[in-house]
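All protein chains of the complex are present and in place, except for one that has been dropped.
Showing subunit A:
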Amino acid sequence: MTLSTFKSILFSVLFLAISTNGFASENSDPENDKEFEPKEMILHHVKDAYGMHIIDISGHPISIPLPVILYTDNGLTTFMSSEFHHDYNGEVIVEKNGQKFVNVHEKVYVLNEGETQVTYDEEHHPTNAKRPLDFSITRNVFMMMVSVIVLILLFTTTARRYKKSENNVPTGIAGFIEPLVVFVRDEIGKPMIGEHKYKRYMPYLLTIFFFIWINNVFGLIPILNGANLSGNIAFTCTLAVFTFIITTISGNKNYWKHIFWMPGVPVPMKIFLMPIEIIGMFVKPISLMIRLFANITAGHVIILALMSLIFVFKSVAIAPVSVAFSLFITVIEIIVTAIQAYIFTILSALYFGMATEEEHH
């Protein structure tokens, strides 16, 4: 493929991406006189949901149904999210297993016995319904499974390529993966953890690097709109907790000494520094969590807000500006996907390096 055909394909894909972004965010059709609410639309896209909403065609939502798995007082109850008929205002009642379920703002509630309708308090929380234990395959869980399958395919193919090749020359997809693995090893693992100890942490570093990256990239594919997995605080929290556990477990004597009894400073200072260092131990994973969450969510919100401008001003004249800006932001977001994966990995490696650093004089 020559460079110019590659360029034209890249730009067509980018423009297609943007146009579907706009199409997907359209929810004001002529029959529906409801005022277009950008805030509601954006929050709905950024949050998790039970079904995978793809597109609205003349007011008709089209979505992939996903299983809702609940553990209630009557035991395990499962049904498909399509039974809610795209309702998330608690109007459609699904009867299963002798219980009534409603979907209130993408949270399934089970109605109390004898109730036929949801009632709300002033803050719009249901008063006569409670949350069952929810193990549903929501769209975030679904996208995570997809990304896991893609990663497994990618890396088993790479491994097979090496097995086949004569002298370990990377061919095909391995030619794409090898530089990235070498980058994580030489630019992240070795300088941050140290020549001797980095090998133990490489599997974890490589896993989070590729996992975060592929999920960031999936979040930008507009037709899977709302696959905002790495912009979900529970997801980033889990990854940060892994980093925290590994740091704490691999902490050596020197690390704990620096936390509880800082060497080289007078005793009053040691006592003063101890609580600060203990707080710092927890702030590190928390900042990892919030950084990834806020960066990715902010990217999604900006793109969608630029798209909503067209519908807010209700004019075609604003569309070129809006499209141009979202093209610009989308290009930046493509860079951000890689940078955020890199930052998360390098900071994890930095913390592991701090935990395993030997005393030096």
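Odds and ends about this structure:
Note that in this section a residue touches a chain if its C-beta (ideal position, glycine included) is under 8 Å from a C-beta of that chain, and two chains touch if they have at least 3 such contacts; residues count from 1.
Basically, contacts and distances are computed from a predicted model.
Matching "Periplasmic binding protein/LacI transcriptional regulator", "Amino acid/amide ABC transporter membrane protein 2 (HAAT family)", "ATP synthase subunit c" or "Oligopeptide transport system permease protein" against the UniProt entry of the left-out chain gives the name "ATP synthase subunit c".
Contact with the undisplayed chain is limited, among A:V169, A:I223, A:I276 or A:A294, to A:A294.
Residues 187, 191, 287, 290-291, 293-295, 298, 339, 342-343, 346-347, 350 are the ones on subunit A that touch the missing chain.
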